[in-house]
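One chain of protein is taken out of this complex; the other chains stay put.
By letter and in written order, the chains are A and B; residue numbering begins at 1 in each of them.
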Amino acid sequence: MAQSESAQAPQLLPPRRSRGRRSSLFSWRARDQAVFALAWITGIGLCLVVAAIVLLFATKGFDYLRPDLLFSRPSAAVNQAQSGGFLDPIEGTVMLGILGLAIAAPLGVITAVWVVEYGRPRWLSRIVESAVEVIAGTPDVVLAIFGLALFELGIFAPLSFSSPGGAFGRSFLTSGIIVSAVAIPSVYTATRNGLIATPRQLREASYALGKTRIATIRRVVLPAVRRDIATGATLGLGRIIGDTAIVILLLGATLRTQTESGTPLLGLLRGTGSTLTSYIYNNSPSGEGNAPNKAYAAAAFLLLLILLLNWGVGRIGRIGGPPIHEERRLGA
Amino acid sequence: MTDRASAARNWVAPEAPAWQNEPLPIEKLDLEAQLMAIAPERTNARPRRATAAATAVERLRLEDVSVFYGNTPAVKNVSLSIRQGEVLALIGPSGCGKTTLLRTLNRLTELTPNASHSGRVLLDDEDTHDIVDTELRRRVSMVFQQPNPFPMSIFDNVGFALREQSRKRPRRRELEPLVDHALQRAGLHDEVRADLNRSALRLSGGQQQRLCIARAIAQEPEILLMDEPCSALDPRSTAVIEDLILQLREDLAIVIVTHNLQQAHRIADRVAFMYLGDLVEVGETEQVFSDPREEQTREYIAGVFG
Partner (left out) sequence: MLDRIRRPWSDRRAELVLGAAACLLAIGIVTMIVFVVRGAWPTFSHDGFSWLGSHGSVDSRIGAMQNTSANPAASAYQIGIWPLIYGTLLSAGLAVALALAVALAASIFIVDFAPPAVRRTMTPVIRLLAAVPSVLYGLIGVLLLVPFTNHLVTQQQKASVAYVIQLSGGGVAVVVLLLAVMITPIMTALITDALESVPRPWREGAIALGLNPLRATLAVSVRAIRPAIVGAVGLATARAIGEAIVVSMASGGASFSPNPTDGVVFWFEPFETAASTIVRNADGLSAPVLHSTLYAIAALLLFSSFMLSLAAYLVKLPLRRYQVSN
């Protein structure tokens, strides 16, 4: 018969605690040990590669980066290596970013909302989803060449300027429209995932109060995915300002921003110019110039912009506010 | 006491259980040899079949075991003995430490970063911390509360551990008799024999849990730990699994954590009541349920708290 094996009065001094001997690594099979080592090496290695890249551009770039470079315009001087800054490319990058995002963000959000919240008929919804995937997988050179073919048509002359045989086709407007395509998948995917992740109860509560579906979407669901939209948009913006091929093909090869005739803002958008990426490309040995130090400087600045955007994405994730099910005044 | 419970109480290992008479596809079935061929590094040499519950051999012993998460004790100074051929039920209200205690037995608590313990757990007089943990878990198997079959076929699920642990990856032919045997012992063979290549995720909840049991006993473990195995199942599946437990206890020592006092009464030989990390009382089922020594036990069983 078992005796009563009750516990003694709880006394917790000093428990000789041990965490147990872990599974000894050396008892694993050789193959497992090799994979284990490989995993560690690649993990640490990846961190080192990033550090190396950032350090490279930081050191080489900031060797050459001077404040006046940022704020002076490129000049066509004989001694390319010493003259001119890259204010125009910076302007170009900013303009392109704003343009591209202004098109990509609404389009991406609307598409995601339609697919998730409505999505009928089913075959159409699948087509739209495939379309986004196709856009995501299309090389940017193909998008650029399509843009060229499209905007060289005469009817699109207002977007750039006329030239014999149609339109010139290269301008900030045309490249902005095309470059938005590289950001649409980011916005779409982020928004779609955010929408799917919002709990059904949120919508049901709104319907129970008598709201239409569209009102629910506007007032309840979309605010709940603000954070996801912002994340997607920031990621998309990063891809826009990092894109080179579309800029090279669709923005003309002018170093300085050239405005077209017309109203000030529209003229600017209809004109050509350069961005940081095309500036870097052109100043490298692959382009026409051979001013590697300016390329490094511009590259360092571009990397800084990307870093800022990335940090922004991280911040957006963190300041999202309390979880959805804990807050939200519904209705009205 | 119901007929069922008395039947359970008086159950004695029959000479040739019905399912053993069913002809298996392989003529000469020497499972020991099969298992040794596939995994020769298994070292356990104890006899596995107890002749009757009365001569229960002690397989697992806890000596003054305490488990801490960080600085909070979850289990305090528990000493317990677990014997082959009998079912030990750990009962107690939520959060009393029964699951933690169960997971300590196969060192699964080590998966939690801040878990630490004191005291000893002895498997056949061998400190479990001196056994390599992977080896330990082959000898002490666990079935979880939620059935967790892998996203593979039924055959691959049951043969999973057998495949992964042998030096040379065994061919399907070599595994088939072992998989069949495990499925039969788990009472699932008849229902799935038609197509063992079906995805395990397509089975019903009760079938999935029996599959997990089959998977756990495929390696012929010595101890089977069950963490509330029926709590996610409907009553019919529960009944099936309880019958299964009664059949399995002949060869194994079974420790089952359960919330359900009636279930403990039905299938357990001994019952250990825990409360807030302390082992309050342990003893034969009848004695604990009808005449408990401790006041707390009496109150818990009467339903004063839960």
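The rule is short, and it goes like this: contacts are C-beta pairs under 8 Å (C-beta built on N, C-alpha and C of every residue); 3 or more make two chains touch, one makes a residue touch a chain.
Only a predicted model underlies this, so the values are computations on that prediction, with no experimental measurement involved.
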item: Which residue of B:122, B:152, B:261 or B:276 touches the chain not shown here; value: B:152
item: Option touching the unshown chain, where A:59, A:201 or A:286 are the choices; value: A:286
item: Positions on subunit B contacted by the hidden chain, ascending; value: 106, 108, 111, 134-138, 141-142, 144, 146, 148, 150-153, 160-161, 164-165, 199, 201, 212, 215-216, 219
item: For subunit A, the residues touching the chain missing from this view; value: 23, 28, 32, 35-36, 38-43, 45-47, 49-50, 53-54, 56-57, 107, 110-111, 113-115, 118, 120, 124, 127-128, 130-143, 145-146, 148-150, 181, 184, 212-215, 217, 235, 238-239, 241-245, 248-249, 253, 277, 280-281, 284-286, 292, 295-296, 299, 302-303, 306-307, 309-310, 313-314, 332
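What we mean here is this: only the chains that are shown with their structure count from here on.
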item: Between subunit B and subunit A, distance of the C-alpha-averaged centres to the nearest whole Å; value: 52
